[in-house]
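Quick notes on the structure that follows.
Removed: one protein chain of the complex. Kept in place: all other protein chains.
Chain lettering (A, B, C, D, E, F and G) follows the sequence in which the chains are written, and residue indices restart at 1 in each chain.
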Amino acid sequence: MTADTEMVGAPAPVVGIVMGSDSDWPVMREAARALEEFDIPYEADVVSAHRMPGEMIAYGQGAAARGLRVLVAGAGGAAHLPGMLASVTPLPVVGVPVPLKYLDGMDSLLSIVQMPAGVPVATVSIGGARNAGLLAARIVGTGSDELAGDVREQMVAFQAELRDQAHAKGVKLRDEVARGLD
Amino acid sequence: MTADTEMVGAPAPVVGIVMGSDSDWPVMREAARALEEFDIPYEADVVSAHRMPGEMIAYGQGAAARGLRVLVAGAGGAAHLPGMLASVTPLPVVGVPVPLKYLDGMDSLLSIVQMPAGVPVATVSIGGARNAGLLAARIVGTGSDELAGDVREQMVAFQAELRDQAHAKGVKLRDEVARGLD
Amino acid sequence: MTADTEMVGAPAPVVGIVMGSDSDWPVMREAARALEEFDIPYEADVVSAHRMPGEMIAYGQGAAARGLRVLVAGAGGAAHLPGMLASVTPLPVVGVPVPLKYLDGMDSLLSIVQMPAGVPVATVSIGGARNAGLLAARIVGTGSDELAGDVREQMVAFQAELRDQAHAKGVKLRDEVARGLD
Amino acid sequence: MTADTEMVGAPAPVVGIVMGSDSDWPVMREAARALEEFDIPYEADVVSAHRMPGEMIAYGQGAAARGLRVLVAGAGGAAHLPGMLASVTPLPVVGVPVPLKYLDGMDSLLSIVQMPAGVPVATVSIGGARNAGLLAARIVGTGSDELAGDVREQMVAFQAELRDQAHAKGVKLRDEVARGLD
Amino acid sequence: MTADTEMVGAPAPVVGIVMGSDSDWPVMREAARALEEFDIPYEADVVSAHRMPGEMIAYGQGAAARGLRVLVAGAGGAAHLPGMLASVTPLPVVGVPVPLKYLDGMDSLLSIVQMPAGVPVATVSIGGARNAGLLAARIVGTGSDELAGDVREQMVAFQAELRDQAHAKGVKLRDEVARGLD
Amino acid sequence: MTADTEMVGAPAPVVGIVMGSDSDWPVMREAARALEEFDIPYEADVVSAHRMPGEMIAYGQGAAARGLRVLVAGAGGAAHLPGMLASVTPLPVVGVPVPLKYLDGMDSLLSIVQMPAGVPVATVSIGGARNAGLLAARIVGTGSDELAGDVREQMVAFQAELRDQAHAKGVKLRDEVARGLD
Amino acid sequence: MTADTEMVGAPAPVVGIVMGSDSDWPVMREAARALEEFDIPYEADVVSAHRMPGEMIAYGQGAAARGLRVLVAGAGGAAHLPGMLASVTPLPVVGVPVPLKYLDGMDSLLSIVQMPAGVPVATVSIGGARNAGLLAARIVGTGSDELAGDVREQMVAFQAELRDQAHAKGVKLRDEVARGLD
Partner (left out) sequence: MTADTEMVGAPAPVVGIVMGSDSDWPVMREAARALEEFDIPYEADVVSAHRMPGEMIAYGQGAAARGLRVLVAGAGGAAHLPGMLASVTPLPVVGVPVPLKYLDGMDSLLSIVQMPAGVPVATVSIGGARNAGLLAARIVGTGSDELAGDVREQMVAFQAELRDQAHAKGVKLRDEVARGLD
């Protein structure tokens, strides 16, 4: 898998976004979008802990050598993918609890976050793939190469923009209230 | 591992009891005890999904060929062992949610029982290792060899004994009540 | 009931799929479908613990003698069917927590899985009838007759197919990502 | 069982207190104590849904004919006893969720209270055996015989006593506060 | 309220069905329907613990004297109505946890069932108003007057009918399965 | 922000309603409506703990000096706004748990109510913005100025109206029942 | 009760601390302690919603006229006291969920916080009586009399002291770390 997951002609990915099934993609795409906003090269793939355990382990074991710096893994229910990857790579693994039809993702959350001592997973909120991408960006930004510097700079700008958007919402709300409640 | 997990001179094990750490043994021992009551040969081992993922997968992949008919796996917290084994063996896997310090085993239960379609785990109650052993015995009893026949017979006797014990408790309680509440 | 639950002209069923009401059938049908994929003869019936307790107990008590090897029982809410059957048969009983209108099946799950020592139920995920069928197939596959051998062989092929499907999904996802996010 | 559960020489019991094991007696004894306070004759027995299902059903089926008016059933975990009894008797069944080692009785509560339409169980609080006894007393008090009249009268006095005790506690607390906090 | 809640020309009600708001009526109507099936005269009213506490207490205090034998009270969220009524009447009070927009009725259930020692509420399932009506019928049936005798007889017939309906569903399901899964 | 959040020409606001995003406004508007019913001047604004932490703290620190007497803060998920405001103002802060897409607001509730000793938040029900406004009104009504007196008087009238509305619903329900169930 | 709950010779209480039983006092005493720190006169009493409903309602109805400005009510399990008081007084009511033997106070919390629209309770954390006292102090501090002014001033000092204590803990911790981990 190592070969064809890299996008030819593109810069080598530094973040790997993986999920147990393509049905998780509508949730996990937000992680990819966040990374694109920060110009961080990434790859995305289906790597199922339960349906292709051998390849899953190979993916994790080879991730660091292929130049990946962070893995982002989404899974639902008895969500084993993030934790299993964390057990075979020294890279930080960000886990996204994907909510399924029942239990609102509480099973996914506990299956990802409650890892035993020795094997951490950086868990984000239920369905929180955008935050997973942003967390990966923050991690990439801790480095000392050019990419890291760019990301750090952009992150500061991004946070300022969050603030400005919230300000704008406040202006709009105050206006609306000034015109009276309907 | 295949070699030294078999007890030399003993009949080949048909049930494999595995757990993520020897700290699970005080809970999981009850599965072994139940199997001994039914004279079902078993092996017990530490097979950690998170600390020795390669060996864990090898254990699961080799289990059927070594003559095992059922796996019993106990794990706590983000309990991935039963599900990961189920993904690499065609054998039935019985999962025991081991309760840890917090959450009373609810995390363990959900991490084991909420498996995706395609990869079932036969989950028993929180801390229910005795029932895991009895379930393994029932499964062994579905076969058509001599061992299966013996187990079936014993299971009927076992259930009669459960009934007799409950009867005896009733007699004792009625006596106690007849003497008056303290 | 013993007579007319067998499908005349068909091979004698080895798995009995039962549920408290025909309203559970849309969920439980997936267990039947899984067994058909593995060519395992089964029967399906409404056997209510609360509405026909006498027949329910008769069903469980007669199951082994009629040649059934595994029972699959689905129930919702205060789900007593799987556990009550397990108390009157030496066969392994697979329990399916059927989600009802409220609580997302958490009540069904706990009512099925938290059985007392002595009477195990092999519990699968909430609404996980397909996995119940697959677990029954794995159990049938532990035997030493021809059916068991066939099922074991098919199970290995089934697991390879799960892997291939996941691979194909990965190819599709990588293609989609390569074309750019919408 | 019908014969020896009646206390010879005592008035025929009108309430049957049953539980799955004598280990539930320390909790369930409070139901008996409450009935004794109201001079309501009762019997107490071990009747296990899972260990003696046949006798359990016989107990429920014979209860009304033996003169019992209310059943009080305590059970823990996958607590099936109250609901199964309710399915074989037209009498009101009061269910007591007995807390076990894990989950604080939440599994017991849901297994008892979430009964399907048609088969009600009058559920009281987790570990609330005293209230189960008092509820049985209230039910006995709805009748038109002498016992019912006595119970109604005592219940009014009992409620007045609850009020007086609370008053006395208030006096004591105000005194304590007047002397200053330690 | 005592005067106009009785239906003129009708037999005096023996069950009072009350709820905090008429928005609970679509749920609580099922309790009324169950009582009508058993020809048990009832009254239904809005009695809010939080919006008309004085009248609520008066309703409870006067209930027994007006000839009511059982109260059925439905409430949602911080559901105080059943418990407050139970504190001012010696009659048995059946509580129905009404599910609101959030939490699936778990808040209603705990607010009703977890009553302190001394003041029991007979709690049924979330949204289980039909069972509340049936439980009230069982309680009425414990008496020794003509109505009680009629109800007891009907309850036995009702339970037989539940069994017959379940049987019929089984026939239908076996037919459907015999024709093959779609 | 201090300047433009005040509505020019209007009486100085005594309650500040704030929320993390304008997407909370459909919920929080009910707090504003309740205050308008009591003629209590208020302001409403977007003040995000996570997107504009500096302004959030400034808002809280300046609130008392600007004449506000109560803050009402709504937030969802990891809802930090009410607690953070409470840490920088001596005013009472009312917290409204806003339910998000998953978990029905249970995360919001716990994030708001479980404050450490020293920094209280007056938490209302999930989505309970109307009650937050009414609670703010009750608090304003504890004062000794003219506004407080007016509010106290109106609150008594408001409670009488709640009672009258409940009465009217009872009349309507009794009528409906008298005409027979459909 | 109105007469003897006032402490003779002391300033008239402005906060009423009430609880369902004196067994809640070890928790609720912290509310009293907090008020004493702010020199706010208070009274404390046992007022049980379930054991003395009539007096409970009288207490709530008379509270404002007796000069109380805030009620603090603690209760556990099906905790009805805070909500019932809130329904009969226009004063703000602070509710303290008292944890009982099971469920860690989650039942108490939901029974208190999930009040219907119209009748708010200002809920604090499970066992959070100290915060209830501090919230009452903040509410008293919103007034315009001398006591209110004193409380406001002290609250600012109190918050500064919290900060200083936290600072001191930081110094101590940094020292400890500088000496090396044990």
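As a working rule, a contact is a pair of C-beta atoms (placed from the backbone, for glycine too) under 8 Å apart; a residue touches a chain by one contact, two chains touch by 3 or more.
Only a predicted model underlies this, so the values are computations on that prediction, with no experimental measurement involved.
Where the complex has a chain not shown, which of B:14, B:27 or B:47 is the residue touching it?
Within the whole complex, the residue contacting the unshown chain is B:47.
For subunit F, which residues reach the chain that was dropped from this view?
So the residues of subunit F touching the missing chain come out as 20-21, 49-51, 53-54, 57, 76-80, 83-84, 86-88, 100, 103, 106-107, 110-116, 118-119, 121.
By the contact definition given up top, give the residues of subunit A that touch the hidden chain.
64, 69-70, 87, 90-92, 94, 109, 113-115, 117-126, 128, 130-132, 134-135, 138-145, 148, 152, 155-156, 159, 162
By the contact criterion defined above, which parts of subunit G meet the unshown chain? Give residue numbers in ascending order.
Touch with the absent chain occurs at residues 99, 104-106, 125-127, 162-163, 165-167, 169-170, 172-174, 176-178, 181.
We take it that only the chains that are shown with their structure count from here on.
Distance between subunit A and subunit G based on Cα centroids, please, to the nearest Å.
43
Could you put a whole-Å number on the gap between the CA centroids of subunit E and subunit G?
Once rounded, the distance between the two centres reads 36 Å.
For subunit C, give me the residues that contact two or more of the other chains.
20-21, 50-51, 77-78, 87, 103-104, 106, 113-115, 118-119, 121, 125-126, 162
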